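Structure first, then comments.
With one protein chain held back, the other chains of the complex are shown just where they sit.
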Amino acid sequence: MKSIALKHFLYETAGIYLFAVRFFKELFKPRFEFNEFLKQCYTVGNTSITLVSVTALIMGLVITIQSQPAMETFGTESWLPSVVSISLVRELVPVITALTCAGKIGSSIGAELGSMKVTEQIDSMEVSGTNPFKYLVVTRVLAATLMLPLLIILGDTISLYGAYIGVNINQNVSFHLFTNQVFAKLDFSDVLPSVIKGLFFGFTIGIISCYKGYHTKNGTEGVGKSANSSVVVSIFAVFMIDLIAAQVANIFHIL
Amino acid sequence: MEEQSVKKIKLGVFVIIAATCLIVGLYFIGSKRNIFHSKIHVSALFSNISGLMPGNNVQFNGINVGTVSKIYAIADTAIKVEFTIDSDIKKYITSYAVASIGTEGLLGSKLVNISPGKRGGVTLREADVMNTVNAIETDKALRKLLVTNDNLNVISENLKTFSAKFNTPNSLWNLLSDSVVAGNVRNALVKIKITGDRTAVITGDLSKIVQDVKSGKGTMGALLTDASLSQKLKQTIINIEAVTDSFAIITGNFKNVSEKLKNGDGAIGTLISDTTFVHKLNMSMDNIKNGSANFNENMKALKLSWPFKKYFKKKEKENNK
Partner (left out) sequence: MMEKVSYNKEAIIELINLKKSFGNNRVLNDLNLTVKQGENVVVIGKSGSGKSVLIKCIIGLIKPDSGIVSVFGNDVSKLSHDDLDQMRAKVGFLFQSNALYDSMTIRENLEFPLRRHWLKDTKDTINDLVLDALTNVGLADTIDMKPSELSGGMKKRVALARTLILKPEIILYDEPTSGLDPVTGKEISNLIVEIQKKYNTSSIIISHDLSCAKITSNKIVILIDGTCYATGTFEELNNMSDKKVKQFFD
């Protein structure tokens, strides 16, 4: 039983890896599906704005409120904006955004490609002379890769506003002072890694969801399974990448 | 088709908003690091940078005016620190300005402090090398102190023999026969008294310094790297140097005096005819005794306090050889 699960896991890992390799091969082949790409950007980006914004706002607010008592004990309340903004920008917003997107984008891509697979729409595209991989997978993965960093930036901004509201519940800090305190401690090495991390998050979510959808089996039941495992595996991968990214960032920090 | 173009417009709006957020954020961060300001590059040489890193701030009288861009060693005791300074502020920084390495707050990161220095001088230019104040070298100060200590030892030894001689009636009579020296002795003894007083004060100061150093055990590191404290400490060391210098002179004098006294060319007549002077002499002798006792005590304390322990042990070993 265990060995079957392990076999399946290794098989899937290899499959996703090969899928990613194929993505890069197809990416640079001619006839770029630009319209479809823009359409997917809209689906991935714009339709996630509300979700990401609300999550980020609440995140900023909650983290600030939760940190307040601890900071108060040490008498370092005035550091609250700096400390909260660093933890938000460096870690929380990228990961939370990636997780919400893994849920939203992952399930939608997994289900959409899955149903296209089982209703033979992917075969139909192939027969119609369109490379379905380019038309469906490359556009979606690329859209996710490019949109996620933008969503993270938006999330950063909104979560900092949430932190501003949170700080002002117990203290009276002007917006000007707040931004000064935030940017006094924020550095390029806080913002850029989180944006780069966003690229990887988006790529991984896109690749995994597309892989799961593209390889759906067993009809309608398989579509549900694909959507489900897209989300589960994407979330898992987001955490793994975050772990790796933290260590890589650490290395560069030391250097 | 209509729906499609609306979607594209919305996508465009989203992309532009996100990009603007990023650019504004990066601008704010960048303005802190002076990336978008016009600036000049200058450097300074330090013998020890105590953990300064590229990216640390450069402050002029407490305001951020630039960042450290590069640090590298150019000799075994010379570390070159290159940093940028805002063009707006450079006109207030002259060639007399002094750079030193300090700490932001009590536990903050390291920074380069620029103090204005003397008035006048030329405005700072691109690629200038600034004057620096190095961290104080405690070792050097200590060595000077030890010479003083040795001298003091000799003095007290001499004084001992002198007083021993003074107590024997023979020498007293010898002294009595000489009337020329008597005036000299009187003068000398007045001087001794003054010296004794001084020694007492000096040793008091020294003991205070040693006490300070001793109590500063735990925060020694902070003490030596903190800009304001180091300034104080530096002053103290300069004082010590001054004290030890004057000590050297005084002990030199003392040597002469005691040498002369040892020779005992009969000035005792004056001594006997002047009882108030004998009284004075006694008092001054007491003072000297107290003073040197105090000093010994201080030196013992100094030996025990950790930064100097090693040094004394080494010295002891050498003596044993």
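A and B label the chains in the order they appear, each numbered from 1.
Just so it is clear, a contact is a pair of C-beta atoms (placed from the backbone, for glycine too) under 8 Å apart; a residue touches a chain by one contact, two chains touch by 3 or more.
In this text the structure is predicted, and so the values were computed from the model without any measurement.
Taking every chain of the complex into account, the omitted one touches A. Interface note: of A:27, A:54, A:70 or A:127, the residue touching the hidden chain in the full complex is A:127. Checked against the full complex, the one of A:97, A:115, A:159 or A:226 touching the unshown chain is A:115.
Residue-level contact of subunit A with the missing chain is found at 112, 115-116, 118-121, 123-130.
The definition used in the following text is that only the chains that are shown with their structure count from here on.
Between the CA-based centres of subunit A and subunit B the separation comes to 57 Å, rounded to the whole angstrom. Those residues of subunit B lying in contact with subunit A across their complex are 4, 7-8, 10-11, 14-15, 17-19, 21-22, 25-26, 28-30, 32-33, 55.
Taken in their complex, subunit A has these residues touching subunit B: 35, 38-39, 41-42, 45-46, 49, 150-151, 153-154, 156-157, 179, 183-184, 186-188, 191, 195.
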